[in-house]
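Heads up, one of the protein chains got dropped from this complex, but the rest are sitting where they should.
So, subunit A:
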Amino acid sequence: MSRSRTDRERSANQAFVALADTMVADYDAIDLLDRLIGFCVDLLPADAAGIVLGDARRELRVVAASSEAAELMELLQLQSDEGPCLDCFQNAAPVSIADLGDAVDRWPRFVAAVAERGQFRAVHALPLRLRGQAIGALNLFDREPGPLPEHDLALGQALADVATIGILQERAIRRAEVVNEQLQMALTSRVTIEQAKGVLSQHFGDDVEAAFDRLRRYARSRNEKLAGVAGKVVRRELDPAVFARPSGPPHRAPAPRP
């Protein structure tokens, strides 16, 4: 990154202002996490980012990812049952791996699975902390090996803290019950959004990333919650045609059947 330090600070400030703006009275945690992931990739030397949350049984589930490749990285760790993200969640402490090639002994299954796909070399996992425990983790992935400089680590952790506050909607967490209620809500929203991505992907004949983009544009342009819009799509209360892009062709032909 050749961006000057002041430029970067200005961008970081704008990011925090934008995130704070998102956290108005009745907002959508998934939408916030999605924006936050975007800022991570913009501001930090990372090619991709993802967020996992522990469910009620403290098993990790992916709630946001900057790309399907980032989602895959998260899943590889969950499937291998090992990796920086799991260690970070367990110990509520950052785990920074400059080169996965050096971590074969520590996580043999995970490193082998990553090597097979050959996409990312460096992984940095930052905990979403609440009272000394982790409720999840923010993960940064880089195609090139290399450490994460101290000030980037600090900025990453600040973004992770915003994610925690965003999910738990701080004002409400004085009652312990609410922590579980809201974690569950974020996980349920994620399922709904995946189902809606499928609906739109089928309707418009494009891939799931493009479908997510349609969903996101629509929700943001109308200031509606992402999960709320997704729910209406899945329950067929909203005609998929409203997600047609005004600039592009309204209906692309569906992909040919096998």
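The rule we apply is simple: a contact is a pair of C-beta atoms (placed from the backbone, for glycine too) under 8 Å apart; a residue touches a chain by one contact, two chains touch by 3 or more; residues count from 1.
As a working rule, contacts and distances are computed from a predicted model.
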item	value
Among "ABC transporter permease", "GAF domain-containing protein", "2-oxoglutarate ferredoxin oxidoreductase subunit beta" or "Acyl-CoA dehydrogenase family protein", the UniProt name of the subunit that does not appear here	"GAF domain-containing protein"
Touch with the omitted chain, as defined above, among A:A12, A:I30, A:V62 or A:L148	A:V62
Option from A:R35, A:H124 or A:K197 whose C-beta touches the chain left out	A:K197
Missing-chain contacts mapped onto subunit A	55-59, 61-62, 71, 75, 81, 176-177, 180-182, 184-185, 188, 191-192, 194-203, 208, 230-231, 233-235, 240, 255, 257-258
